[in-house]
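Every protein chain except one is present and positioned as in the full complex.
We just call them A and B in the order they show up, numbering each chain from 1.
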Amino acid sequence: MLYVLQQTLNALQLGSIYALIALGYTLVYSILRMINFAHGDIFMVGGFVCFAAATYLQLPFAVTLLLAMGCTAILGAGLERLAYRPLRDAPRVSAVITALGCGIFLEHFVLWLSPYPQHVPALLQNQTWSLGGLSVSSIQTAIVAIAVALMLVLDFIVQRTMLGLAMRGISMDMKAVALMGVPVDLVISSTFAFGAALGGAAGVLYSLAYPVVDPYMGVLMGWKAFIAAVLGGIGHIRGAVLGGFLLGAVEILVTAFLPSTYRDLTVFTLLLMLLIVRPHGILGRPTLQKV
Amino acid sequence: MHVNRRSGILACILAATLAAACEKASQVPTVHIGLIAELSGDLPAVGASSRTAAEMAVSQVNDAGGLTIGGRSYRVELAIEDNASKADQSASAAQKLASDSDIVAIVGPNASLGAIPAAEIAESSGMVMITPWSTNPKTTLDTRTGAPKKYVFRACFTDPFEGRVLARFALDTLHAHTAAILYDQSSEAPKSQSELFKTIFAEAGGTIVASETYTSGDKDFSAQLTKINQSAPDVVFLPAYYNDVPLVVQQAKRLGIKAPFLGSDAWSSPDLIKLSDNAVEGFYFCNHYAPDVATPEAARFVRAYTETYKRAPDDVAALTYDAFGLLFEALRGAGQVDRRATRDALAKIPTYTGVTGTMRFPEGSGDPIKSAVMLQIRGGKFVWVTNANP
Partner (left out) sequence: MSTPKLHAPSHRHRKGMLPALLAGGLAASYLLPYFGVLSPYVQLILISVGVNIILTSSLNLVNGYMGEFSVGHAGFMAVGAYGAAVLSVNVLPYGAAAPWLFPLAIVAGGLAAALLGCVVALLSFKTRGDYLAIVTLAFLMIVKSTLENLDVVGGARGFLGIEKLTTLPWVVAWSVATIWVIRNLVHSRYGRDIQAVRDDEIAANQTGVDTRRAKVLAFSVSSFFAGVAGGLLAHHLQFINPRMFDIAKSTDMLVMVYLGGIGSLGGSILGATIYTLLLEALRPLGAFRMMLMPLMLVLLMLFRPRGIMGMREFSWLLPACDRDAREAAASDVDKDGKA
């Protein structure tokens, strides 16, 4: 029982990071129907900003988090402006490939700055509490708490603000919304900024839990988070959160109760089976296709 | 048709880049050595260390007036090729160097994934290749017959040797009765080492209580470590590359694992202690040399490297430096800049004392006989514990 609880805690920590990154994919997807494959690398940049801020500037944790979110937000919006906006009327797969290219560029740009992995100094004092044999660390708690808080903020923005209303409108019909006087470009830019900021935040939280950053760390994380976003139903904000936590839980629990050698095999077979049963993800609904 | 015109322009650009990439001839008598390194791809840190050490080895020789071969002084020039840590690109890099008649020998690639295909090409084109870091036994063997390759050498020991050393160390020195293993199952050296460790440890009466794996790129090991913690081993064997180690040991600490960790030579980076926030304190690993009881060669190398690059060398750097030392020795012995003569001279070198100790190549084999050392991380430093001889 204790073992199960301990593994559940592990799953929560991993899941919250997946969920934060997955949110970035889903936000962009919901309005542009485009997979931003550079998102995993934006997450990586967030980790490196965190490293730089903590090492060279020795900023406190909260400032580091905000700085990383700010930098990645600018990066996300900048990528949108320079690389994706000119392609908005092109086949959507062109933008996807451009995003892939931007991601590879970011990886190797950071690689050029630092071919060696870097250590992120402890941003928070870690304490491990023992609750009846269950070891709970303060970092674990902080990660889950901050991640959930950020998700709630995002949910509030999307559901309760004018900006959120505009985002939802664009996701339904971009042209109609433009006719109603919504500044579409601005809304799209800010969506990219929000998504990237969440990725940046995930990079900081990641560096708390796994304090080594390297230029390729976003590749696998990015793909996993993309899987999580699709699993939950891409374009659904709550689906991305659900998918993230689900993927984290499945990965940890499969390792916990089955031979870890077969982890990837089991996880991806489960994923396939889920997609056979629900071809549009857990929360996704089939989109109405007009002929 | 305008499609054709555009592709014509593209072809011109291509041709121009190709031409630009071609080498220029120089006036001073020069000996060209190829280096294939993992500058991009999965292992950029390996490539970076290998390149810096190679550049240092070459500039040291050139600063000392060049390499004297057959009474003439030659400048050494390095041709660096990136293999992107990929097998096919290693093959084309090796073939490119082999096709260039100026290149007399190759150092690298470091990882076995690239070294094995490159070795095939080196062997078939009759050019010496010394891999600094590839520990897979197959690199130096003919894959069909199992006989040693003629032209392929390495500067390091092999996986089976290291697995044996580590298992014996766990049994004899640490007096461990139970061991847990955590390794990257998609990576070749860790997999071989852990399998050997498993076999030898079990044969000697020890029990493997947990054998867990992960996949390259994983950052979360909490599930595996929680499982290992449950099995309460005396020692945890972690043959992992040094960017995985810090994450594993810190997560282990957080989960309350008290058993010491035992690591492979891939731990050997001065960054390890910093990256892992000292969570490796008290742990052991196998290495090619002991920096604290360094031989004069090693001390000189460590000092020069640290001065030049403002960071301490890791195992890849030391082994690359030795590979170059070995090659220079062979070139001097060959008396001429010739691929075949270099090979024959290299095979005849009785013993070579480099940074990573003394190596001796048995008749007809490219695998050096050299000893390994066991180090402990104590007080933020690598401290010599014992020697392990083959």
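In this text, a residue touches a chain if its C-beta (ideal position, glycine included) is under 8 Å from a C-beta of that chain, and two chains touch if they have at least 3 such contacts.
Since we're looking at a predicted model, the values are computed, not measured.
When the whole complex is considered, the residue among A:C102, A:A142, A:M167 or A:A209 that touches the unshown chain is A:C102.
Among A:I74, A:L87 or A:A178, only A:L87 touches the chain left out of the display. Touch with the chain omitted from the figure is made, among A:L111, A:L150, A:A256 or A:L283, by A:L111.
Interface residues of subunit B facing the missing partner chain: 1, 3, 6-7, 10, 14, 17-18, 20-21, 39-40, 44, 51, 80-82, 84, 86-89, 91-93, 95-96, 98-100, 112-113, 116-117, 120, 125, 136, 138, 143-144, 185-188, 191-192, 215-216. Think of the hidden chain as still there; on subunit A it touches residues 29, 35, 83, 86-87, 89-94, 96-98, 100-105, 107-109, 111-112, 115, 219, 223, 226-227, 230-231, 234, 261-265, 268-269, 271-272, 275-276, 279-281, 289, 291.
Convention: only the chains that are shown with their structure count from here on.
Subunit A and subunit B have centres, each the mean of its CA atoms, that are 35 Å apart.
Within the complex formed with subunit B, the residues of subunit A that make contact are 3, 6-7, 10-11, 13-14, 108, 111, 115-119, 121-122, 126, 128, 135, 137, 139-140, 206, 209-212, 214-217, 219-221, 251-253, 255-256, 260-261, 263-264. Partner subunit A is touched in their complex by these residues of subunit B: 39-40, 42, 44-45, 47-48, 185, 212-215, 217-220, 222-224, 226-227, 230, 242-243, 246-247, 250-251, 254-256, 271, 274-277, 311.
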